[in-house]
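With one protein chain held back, the other chains of the complex are shown just where they sit.
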Amino acid sequence: MMIAKKISQIQTLIIDGKEVGGRSDETILQVARENDIFIPTLCHLDGLSEYGGCRLCIVHVKGLPRLVPSCTTLVREGMEVTTNSEDIIEYRKGILSLLFAERNHVCSVCVSNGHCELQWLALKLGITHVEFPYIYPKMPVDATHDRFIADHNRCVLCGRCVRVCHEVEGAHTKDVMGRGITSRVITDLMNNWGESNTCTGCGKCVHVCPTGALSEKGKSVAEMEKRRQFLPYLKRMRERS
Amino acid sequence: MTKQKVAVVGYGNDLRGDDGIGIVAVRKIREFIKDTNVDTYEYHQLSIEVLPLLCRYDKIIFIDCSTDIAHAEVRCYQIQPDNNITLTMTHHLMPEQILQLIETLYNKTPIVYVCKIGGRVFDFGCEISQEVLASTPKIIKCCMELIENTVQ
Partner (left out) sequence: MTTKKKTKKRSSELTKEESMPKELVIEPVTRIEGHGKVTIFLDQNNEVKDARFAVTQFRGFERFVEGRPFTEMPSIVERICGICPVSHSLAASKACDAILGVRIPNPAIKIRRLLNCGEFIQSHALSFFHLSSPDLLLGFDSNPAERNIVGVIKANPEIAKSGIRLRQIGGHIVEWLGKKRVHPAWVVPGGVNEPLSVEHRDMMLKEIPEALEIIQKTLRFFKGIIEDFRNEIRTFGNFPSMFLGLVDANGNWEITDGYLRFIDSRGHIVADMVEPSRYKEFIGEAVEEFSYLKSPYYKPLGYPKGMYRVGPLARLNVCNGFSTPLANREWAEFRDLERGPVLSSFYNHYARLIEILAVIELEEQLLNDPEILDPHIRAHASVNELEGVGCVEAPRGTLFHHYRVSKEGLMQWANMIVATGNNNLAINQSVLQVAQHYVKGDEITEPMINRIEAVIRAYDPCLSCSTHALGKMPLQITLKDCAGRIIKEVVRT
C-alpha cells in the first residue's frame, strides 16, 4: 500500500460542477464522499472490496456512452462527473423499487425496522410506492443456527456477507448461487447454517447486512441494530501487520 | 402583562402530495421560533383528542392545504366558531369546529387563524408540487406575523 501511494498521482476533475482532486487509485465514490457529495450506495461498505453489484451509485461521466458505477470507476484527470441529474435519480429509484418488488420487505414487522439501509435509502430517494408488481416469492427462513437467522425474504443480494466472510473472516462460508432473481445467498454448499462446518460463528455477516436478512436470534421487531465500526478498524490492523 | 400562549398547528397527510404542506410548513416555522410561549404541533388530522391540549392557548394558527382556493395561493384569516356542526367523521374536525368545541367545553375563546394553501396534487407520495412548495416562505411570513402580533 505504501508503494501504491507513492506512485499514485493527484488527478483533478469536476464533480457536479465542483473542481475536486483525488489520487489516481481512488474511485469517483471515494473522492465524492471526501468532498461531501452524496451518492447513495448499498453493496459498498468501507473495509470491503468493491463489488459494483447494486448499481445505486451510478453516475454520468462526460464522454462515456453509459452510466458507470462510481464505486468501481477510478478518477482520471479532466473527468466531468454528474452524480445527481434527474435521469440518474430516476434510474436509482427504479433499481431500488425493483429490489422492493423482488422479495418480501415488510418493514413494519421486520427486526431491522428503523435501522435498515434499504428503508433509509427509500426514504432518502423519496420512494413512496413501488410501481412494479410485487413478486411475493415464497422464501425460506433459515433459523437452524444457534445464534443467527437468515431471512431470505429481506435479502437484497448485496453480497456484503459473502465478502466479509471471505475477505475479513477468511472462512468463505457464504456465497451466492443461481442467476438473476433466482439467486440466493447460501451457506457452504447450500446446507443449513446450523450444520455448517466452516462457519466460525463470528457474526460479521450479520452486522454488515444492510437489512433484516441476517439477524441475531431472539431479536424482536425493530430491535436489530447493526454495529459496523469494527470493519475499517480490523482492516487497518491487518494492513499494518 | 403576561405573555399570550400561541399554538401553531400544521395538519394534513404527508403521504398525499400537497396535503402535506401543513406539516412541512410547521416544521420550518419551528426553526424560526425562539419564544417559549409558542408551541408547534403536527397532526395527521384534527381529532377530538386535540381539544384538551389546544384549549390552553390564547391564539391558535392552523396551517392546512385547501382545494377551495387557487393553486399555491396563500390565504390567512381569522375564523369564527361554527355553530352548525354536522360531523362527517368523528375523527376529523374543521378549525371552526375546534373553536366551537373549545368554547362549549372549556369556556375559552381563543383567537383562531387559518392559513390556507391551495393544493392540486394529492397523489400518493411525499412530494409536494413545486408551486405549493415555493409558497412556503409566504406561509412562514404570514404565520410569523400572526405570532409576533401577539407576543409583544
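Residue numbering begins at 1 within each chain, and the chains themselves are lettered A and B in the order written.
Definition applied: a contact is a pair of C-beta atoms (placed from the backbone, for glycine too) under 8 Å apart; a residue touches a chain by one contact, two chains touch by 3 or more.
Computed from a predicted structure; not experimentally measured.
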| item | value |
| --- | --- |
| Selected from A:Gln9, A:Ser108 or A:Thr182 as touching the chain missing from the view | A:Ser108 |
| Among B:Leu15, B:Ile33 or B:Leu51, residue touching the chain not depicted | B:Leu51 |
| Residue among A:Ile14, A:Val68 or A:Val221 touching the omitted chain | A:Val221 |
| Among A:Leu96, A:Ile127 or A:Ile149, the residue in touch with the chain that has been omitted | A:Ile149 |
| Residues of chain B (touch criterion as defined above) contacting the omitted chain | 48-49, 51-52, 85-91, 97, 101, 104-106 |
| For chain A, residues in touch with the removed chain | 108-109, 111, 113, 140-141, 143-144, 146, 149, 151, 194, 217-223 |
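Rule of thumb we're sticking to: only the chains that are shown with their structure count from here on.
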| item | value |
| --- | --- |
| Separation of mean Cα positions, chain B and chain A [Å, integer] | 42 |
| Residues of chain A that touch chain B when the two form their complex | 126, 128-129 |
| In the complex with chain A, residue positions of chain B that touch it | 15, 124-127 |
